[in-house]
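Shown here: the complex without one of its protein chains, the others still in place.
Our next item is subunit A:
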Amino acid sequence: MGKAKAAGTRRKASAALSGARRGPPKACHNPFEVKVNRQKFQILGRKTRHDVGLPGVSRARAVRKRTQTLLKEYKERDKSNVFRDKRFGEYNSNISAEEKMMKRFALEQQRHHEKKSIYNLNEDEELTHYGQSLADIEKHNDIVDSDSDVEERGTLSAELTATHFGGGSRLLHTKTFQQEGEEGEQPKSRKELIEELIAKSKQEKRERQAQREDALELTEKLDQDWKEIQILLSHKTPKSENRDKKEKPKPDAYDMMVRELGFEMKAQPSNRMKTEEELAHEEQERLRKLEAERLRRMLGKDEDENFKKPKHISADDLNDGFVLDKDDRRLLSYKDGKMNIGEDVQEEQSQEASGDKSEEDESEGSSKEDPEEGDGPDSHSDLASDLESEEENEKPEKEHQSPRKGLITREKARNTASTELPYTFAAPESYEELKSLLSGRSMDEQLLVVERIQKCNHPSLAVGNKAKLEKLFGFLLEYVGDLATDDPPDLRVIDKLVVQLYSLCQMFPESASDSVKFVLRDAMHEMEEMIETKGRAALPGLDVLIYLKIVGLLFPTSDFWHPVVTPALVCMSQLLTKCPVLSLQDVVKGLFVCCLFLEYVSLSQRFIPELVNYILGILYIATPNKQSQGYALVHPFRAHGKNSEVLLVSDREDVATWQRSSLSLCWASGLRTQTATEANHIRLSCVAVALSLLKRCVVMYSTLPSFHAITGPLRALLTEHLVDCSRPHELQELYQSVLTEMENQKQLYQPLTCEKSKPVPLKLFTPRLVKVLEFGRKQGSSKEEQERKKLIHKHKREFKGAVREIRKDNQFLARMQLSEIMERDAERKRKVRQLFNSLATQEGEWKALKRKKFKK
């Protein structure tokens, strides 16, 4: 019951809906005609298209349509001729009768005005005035002008043709007939006539063209003549002069200057010179950016998504090399505006100037002029101008490429170099080659050679140069290692070569890092082998230490992770944990590694357990009477090893004469010819260095949460040290200061807490949203597949529809035929009955007659 009711309401609703959709006039259907497709369930979001139907109405519509189309066809099936009504809009009921008439009139007019002849090229319609052609009138008034016909070329004016044929002001048809008449005896055919006409018009056209060309030529000639005269008249026509180059007179100075000026202006569209502050600001900005980048890497936050290509060197434009030149030039330009040019700077500028000069020479080409002319106020930048003459004297210019930071004066270096060294060097293909190039030369020469190799093989000069320079880095590194292992080590050269290494590294970071890695791997491998065989390793030579130092110079050591620096750190950790201290030399090396380690982490402030251990060990072996309480030594150091007295100083006198000094790296490679006093002094210096390292550590690690746990053993040891009074005063003070530094670090222990993890959300059954293209089984496939299926579906439906239509058509036709037959039959029956009737009446009458006869 309820269901029926519900269905009823729904029907009403849907009826209302459909009513609304179809508009008010169709709302008043006969309710008995309405057929409702009842839905069992209402589905949200589904559009029902066929909920209500009017079968009667639609059937009637279909039948009507068929009678109009199919039936007609059927009826005319045997007829071959058709009657077509071409009257405009005869069957169009949309147009009102008046409109129809108007249109028809317009059409008629149009038809009337259509071209009379296809050969009339000019006019569609002849305008008349008082019955005379307007064109005709015009022509008669007008004299034919040779110039004016330019406008109407290509057309053959009607009246021209007309006058040509000598006709009056009549229509072309009549003219041709006239012409026919005139030419008389040989009447040309129509075709011939036409051809003639065309030929004539063409010829005329050609003539006109030729005439125009003549005129043009003449004008030109006239112009030329005029120019000749004009040149004679006046000089001040640069424009015309530029235009005709053939008759260019010999360039005189003024012209040249003018032109030059013009070119110069065009060639140097430069930015405004930046002021000092701006440049400084820019530099600062760049450094700030790089620093930010470094910090980001240090925190290691973007380890994974770091594909942003941190480009450090963008501002320097390192890709075209000459890093240092560039850099210095930059410095120069804002440091010392016009005056006060230092020696180095002068070099730079003269180089620059010479570059300018050569450029200028090229631009001037073959023209000869005094060298002084180049000195003109605007031919060079004002900075370089006063150096010009000097530069002139100091050829060749290559010799200016000496290093900027030489210790002896630049001039001297240059002079010696110019007498001895060639200016170009092929890049060495092997390490031996490089070595042969460099060996036996003085430091400055070596540097010069390296620099020249670098410049001669700049990647912008030739294709293979990049690889060559990449190799050069590796060779240089090897060379540095060799220098460091030499006896005595040539540290000053290394000191200078580092700059070259840096610049090469900036140019080729990848290959440079690879070669550094290779060197490190070599060192580690050597050490590992030793550890495997002996259980411990000796501290490696100075070369490895130098390499480690160079790593720190070339790469940012503060990165959270760095492909070169991290292995280097591990390497240093190995050095500090696996290599026992056997001699004073080892102490120096170890302290250098400590120092390096500390320098590596100076920015990132990271914690190095090995370092603290090592310093503890060093200080321990410097303690005279060991008690070993409150601290434990770790690996390379032993409480009672045989080398635990390497750093002990017993001589009072030496203690008294000791002066604090920094340690020399040369001691790391070998200590020889030393007196006992010297050795003792070195020992004391080592202790001092260890203490200052420790001090640095203490300051750095004071923020670590377990600072006291870390420094506990050191404190114990230092207090032990303090008891002993046999140390120099200075050292004693150092001890005291470190100790107080340690004790001053008060620390509060905050209890640890984990970060609050986000609460795990409850599992919710959120609907899965799928894009529904069409209802049915067409989901979950690719877009193309869906498209295809849609098409197939459509085709199927259309096909079905078509079949149904055809079937209905056939039914309709069959019905028609049946009705026809029925009609025919009925007719026949009627006729037969009629015949029978008449026959019956006839018979009746005849019988009646007969009966009458019998009666009679």
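In this section, a residue touches a chain if its C-beta (ideal position, glycine included) is under 8 Å from a C-beta of that chain, and two chains touch if they have at least 3 such contacts; residues count from 1.
The rule is short, and it goes like this: contacts and distances are computed from a predicted model.
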{"item": "Complex member absent from the view - protein name from UniProt, among \"Polynucleotide 5'-hydroxyl-kinase GRC3\", \"mRNA decay factor PAT1 domain-containing protein\", \"NADH dehydrogenase [ubiquinone] 1 alpha subcomplex subunit 13\" or \"Nucleolar complex associated 4 homolog\"", "value": "\"Nucleolar complex associated 4 homolog\""}
{"item": "Touch with the omitted chain, as defined above, among A:Arg452, A:Lys549, A:His681 or A:Arg727", "value": "A:Lys549"}
{"item": "Residue in contact with the excluded chain [from A:Cys595, A:Val649, A:Leu684 or A:Leu739]", "value": "A:Cys595"}
{"item": "Contact with the hidden chain (one of A:Ala427, A:Leu501, A:Leu619 or A:Leu647)", "value": "A:Leu501"}
{"item": "Footprint left on subunit A by the chain that the document does not show", "value": "287, 290, 293-294, 297, 300, 306-307, 309-313, 324, 327, 405, 491-492, 494-496, 498-499, 501-502, 505-506, 509-510, 512-513, 517, 520-521, 524, 528, 531, 535, 546, 549-550, 552-557, 559-564, 566-567, 569-571, 573-574, 577-578, 591-592, 595-596, 598-602, 604-610, 612-613, 632-635, 662-666, 689, 692-693, 696, 704-710, 712, 746-755, 757"}
